[in-house]
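All protein chains of the complex are present and in place, except for one that has been dropped.
Labels run A, B and C following the written order; every chain starts at residue 1.
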Amino acid sequence: MPQRIHEGEDILLYLDRKRTYLIKVEEGKSFHTHKGFIQLDELIGKDYGTRIASSANVEFVALKPTLRDYVLKIRRRTQITYPKDIALILMFSNAGPGSQIVESGTGAGALTTAIAYHIRPTGHVYTYEIRPEFIELAEKNLERAGVSEYVTIKNKDVTEGIDETEMDAVLLDLATPWLVIPHAYKALGGSGLLVSFSPTIDQVQKTAEALKESGFVDIQTIECLMRGMQTERGKTRPQTLMTAHTGYITHARKAL
Amino acid sequence: MPQRIHEGEDILLYLDRKRTYLIKVEEGKSFHTHKGFIQLDELIGKDYGTRIASSANVEFVALKPTLRDYVLKIRRRTQITYPKDIALILMFSNAGPGSQIVESGTGAGALTTAIAYHIRPTGHVYTYEIRPEFIELAEKNLERAGVSEYVTIKNKDVTEGIDETEMDAVLLDLATPWLVIPHAYKALGGSGLLVSFSPTIDQVQKTAEALKESGFVDIQTIECLMRGMQTERGKTRPQTLMTAHTGYITHARKAL
Amino acid sequence: MPQRIHEGEDILLYLDRKRTYLIKVEEGKSFHTHKGFIQLDELIGKDYGTRIASSANVEFVALKPTLRDYVLKIRRRTQITYPKDIALILMFSNAGPGSQIVESGTGAGALTTAIAYHIRPTGHVYTYEIRPEFIELAEKNLERAGVSEYVTIKNKDVTEGIDETEMDAVLLDLATPWLVIPHAYKALGGSGLLVSFSPTIDQVQKTAEALKESGFVDIQTIECLMRGMQTERGKTRPQTLMTAHTGYITHARKAL
Partner (left out) sequence: MPQRIHEGEDILLYLDRKRTYLIKVEEGKSFHTHKGFIQLDELIGKDYGTRIASSANVEFVALKPTLRDYVLKIRRRTQITYPKDIALILMFSNAGPGSQIVESGTGAGALTTAIAYHIRPTGHVYTYEIRPEFIELAEKNLERAGVSEYVTIKNKDVTEGIDETEMDAVLLDLATPWLVIPHAYKALGGSGLLVSFSPTIDQVQKTAEALKESGFVDIQTIECLMRGMQTERGKTRPQTLMTAHTGYITHARKAL
């Protein structure tokens, strides 16, 4: 059965790869772009994927937003968390339906959104954040992505301890992950997974040392480089610029 | 509540990063390594993550296998599908609980296992494979990973058509993806996602062209390079060798 | 014996990595920057490497320009040729004192300058360029780098033939290298080296095919990714952005 666009739902309005807009479809509203405006009412009841002309007669497509779109379009004050890193963190954390996961820091909630999406409907995410302004921001972002009910945000300093126990995974994306490692060890169940994301090598060295001291095994650090390709025949080549570095991902497992 | 190892369950027996063994815990069985043997009975009732000494007094850890372990340890006749690629394909396909997904070819079932893990318990994977010997292999691998019930394997040639409609995503990992693009278009719901994995640039060019002709938008191709890091202080450096290329991932969305 | 700065010589005025200026030291002249101006007379007779304060009391260093500086600061209308690619092209072409080398196209003369620098004083570069405006530009750049006498610029279409014979190497950086391969074969001595630089894979495919057909052996194509590192302790990490692609380098040798 085709999926129709309903009032109050989000769409990703697509013009081209560089110009996409994540907006809510509301009656009586229009969306203005430099290529004319779109009457959002017209989309209600249409199928996702519908092409629609703007007032300037430029064609847009009303796409259904994916998790990746919510991650890329997140309202944020921090650096972006890249979908490539989120994808790998999810793989290393084994996050799937039913997983119980602790995360810190919450930031704008990009990784939180992604985990929550995957542990639905029976799992849960407990996310620690000390900065109140980020908690508010994350709440809005989780709300928009429709995953709030799977997340508990805690206004606590994770370097002082983790309340939960028998967790499946602990995910760290904060300045001093090594200070959290002993708490993460206690919070994890046997064979539980720790995944830490850090931009600098100094952080990675300290984290790897803390993991060894705390009884973790299978400690690995990787980095992932993603490069876009132009594929047009006769012009096929890698893109000219790329993000050369986002961060290192360190992964370990709790041995008893 | 700690997770105990039960008879009949799998463990990942860990010696070090290069030596891990995915085995089933069975009463009366022992597992032989070149570092002595392990009495598997001794593990029954213990917590996952337990350390256990072999007959040669070498310490192993009985870890709980993750999806990534099942992917890496899959019984196969084909080339490995790398966890990094699976992670990105999952991200691009938006696969999550409830997703309806078509995949081809099945191969040994590595990607199938990963999708099935993530679409549980309400989603489903329909996977097409023409080679009967691979179907048998994939069935065993899905069974072992405990995700068989979420998968329908079809012994059909996907280049001749796809039975399903209103799918959320179609994932292609076969020699001639461009031949499947028109069928994939029909199989997808509006705004549905297509993700194709191909080792060669020639395949990518043809696939990108077929996608354009068939009405897809937001066509992108990327490649992902993953590099391991040694993190020991005083010896911190990237690993010496790496996999330089596995394949290109092409992603697109169906516009109506 | 220390090297003194003389009137009429070039210096590289260094403020920091992103702000360097290649200028000629002339009596009575001053150089204006947004950090104040520098009296160039003051530098005459000083050693290269001298620190000098601007009128705003900001410290600059008067460095001796290297080949790499001339390449990076070349006056150009075309895309930059990256020092990393020039370095590898030089290695693959075996260019050293005495080498006889044909090059095309000249462009702004970046690669020409680099080859001329290395084949001095007994070698020679014959460089083909069809666009008169580039010839004029290249002449100025070669003049500035002090290597004009080792270079003959030819206003000819290299796809129609190469005048020289028994060359040690032919270097190609133009849109249709495959059209030049048969001419290059004739121009090279036995075991002579061909090196071609192309941004797209389509060019590389055609060039590799032409090389095979023309009797070349040892045909290889590589690409080189260069990534900068921040090295400050506590902040050590790869740079955030990098040039993801400049071009592919194809190398071959003439068999008789």
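Heads up, the rule we're going with is that contacts are C-beta pairs under 8 Å (C-beta built on N, C-alpha and C of every residue); 3 or more make two chains touch, one makes a residue touch a chain.
The shown structure was predicted, so the numbers you read here are calculated from the model rather than taken from an experiment.
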So which shown chains sit in contact with the chain we cannot see? B, C
Specify the residue from the set B:39, B:55, B:122 or B:239 that touches the hidden chain. B:239
Tell me where the left-out chain touches subunit C, residue by residue. 1-3, 14, 17, 20, 47-51, 61-64, 66-68, 83-84, 86-88, 90-92, 94, 96-97, 117-118, 120-121, 166, 189-193, 201, 204-205, 208-209, 217-229, 231-233, 236, 248, 250, 253-256
Interface residues of subunit B (partner: the chain not displayed): 199-202, 223, 227-228, 233-245
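As a working rule, only the chains that are shown with their structure count from here on.
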Touch-based graph of the chains, sorted into line, ring, star, complete or other: line
If I count C-beta pairs in contact for every pair of chains, which pair wins? A-B
Could you work out the angle of the rotation that brings the CA atoms of subunit B onto the matching CA atoms of subunit C, rounded to the nearest 5 degrees? 180
Determine whether subunit A and subunit B, two copies of the same sequence, contact each other through the same residue numbers or different ones, counting it as same when over half of the numbers at the interface appear on both sides. same
How many angstrom lie between the centres of subunit A and subunit C, each centre taken as the mean Cα position? 44
Between subunit B and subunit C, what's the gap in Å when you average each chain's C-alpha atoms? 47
Report the inter-chain centroid distance for subunit A and subunit B in whole angstrom, where each centroid is the mean of the CA atoms. 21
If a residue has to touch 2 or more other chains to count, which residues of subunit B qualify? 201
